[in-house]
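Every protein chain except one is present and positioned as in the full complex.
Our next item is subunit A:
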C-alpha cells in the first residue's frame, strides 16, 4: 500500500515536471551562432544550442513544432525540430536572409534577402522557391497580415514599405516612410499595420484597407539624446490595448496606447534593445538587448522590468512558444 502510494506520487511528479507547464522562449544570438532556450517559469537559460552562422530572424511554425532560423551568413534558413532540439532541415532562402514571415497557410515563407534587394517566397513543404520579388535596397522587416492577404517588406535604404499581394506575389503599392524602416507588425484584425523607422525615429501607422498612413508617432525619452531614439521591434497585445516599441540604443521600450497612439511610459531595459515578444498569456514581455547580451522581462500589468537574463552575444530575435 505504502509503495503504491509512492509510485502514484512519483507518477504525479513526473507529469508535473513535463515541459507542458513551463513555456519556452527562444533567443537567437547573432555573434555566437547559438540559440538560447529560456524557461519562462524559472526565467533561466535551460539550454544553448549551436545553429548556423549569424542567426537573426526566428519564427515558429503555425503548429509550434518547428522553429525557422535565418542563418544569415550561411545563406540559408534552418529548420529546428522543437521536440528533439535538432536542426532537421534547411530551406533555400536566397542570399543573406535576415527576417522572414510565415503565411497563415503554414506553407509560404517570405524571406528578406538583405544583400540582393529581393524577397524570396519559399514553400516550406516542397522547398520550392515560388517567387523572387524585386524590392528596395536592404530589405529587412517582413510581415504577413493575419488574414493572409498582404506580405509587407521594409527596405531600409529605400525607406519604403512594399505591399506584396500574396496571391500574385506582385507589389501593389509602395509607401515611403521615415528613414531606415525596420519592422512591421499587424493588428490581430489585419486592419492596422505598425512600421518602425530606425533613423527617422518614428513609428508609422498604416490603414490597411486604404493603404495609407493615418498617423506618425515620435518618441522622446527623458535624458536621452534624440539621435539615440531608434525604433526597431514592435509587439502588440491581442486585446488591442498596448503596443510596445523597442527603441534601440536609447535602451528603452516605449509603452503605447494602441488606440490613441499616445506614449504611456518608457521602460529602461538593457543596451540596444532590438526585438520583443509576449509570453502566452501576455503577462510578460521579453526583449533582446544586443549590446548588453541579455533579455529583459517586463511585467505587462505593472509595466515594470522585473528581471534580466544573460544570454549569448548580441541576442537578436526572441520567440516564445505559446504551446510549450
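One rule holds for everything that comes next: a contact is a pair of C-beta atoms (placed from the backbone, for glycine too) under 8 Å apart; a residue touches a chain by one contact, two chains touch by 3 or more; residues count from 1.
Going forward, contacts and distances are computed from a predicted model.
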**Message:** Missing chain, UniProt name, options "Leucine-binding protein domain-containing protein", "Response regulator", "Transport permease protein" or "NADH-quinone oxidoreductase subunit L": which is it?
**Reply:** "Leucine-binding protein domain-containing protein"
**Prompt:** Among A:55, A:141, A:233 or A:249, which one is in touch with the chain left out?
**Reply:** A:249
**Item:** Residue, one of A:49, A:176, A:268 or A:306, that touches the chain absent here
**Value:** A:176
**Item:** Hidden partner chain, touching residue among A:22, A:129 or A:199
**Value:** A:199
**Asked** Per the definition of touch given earlier, which of A:218, A:237, A:271 or A:308 contacts the omitted chain?
**Response** A:218
**Selected residue (touches chain absent from view) among A:32, A:74 or A:156** = A:156
**Prompt:** So which bits of subunit A touch the chain we can't see?
**Reply:** 96, 114-115, 117, 136-138, 155-160, 162, 171, 173-177, 179-180, 198-201, 212-220, 225, 227-228, 249, 256, 261-263
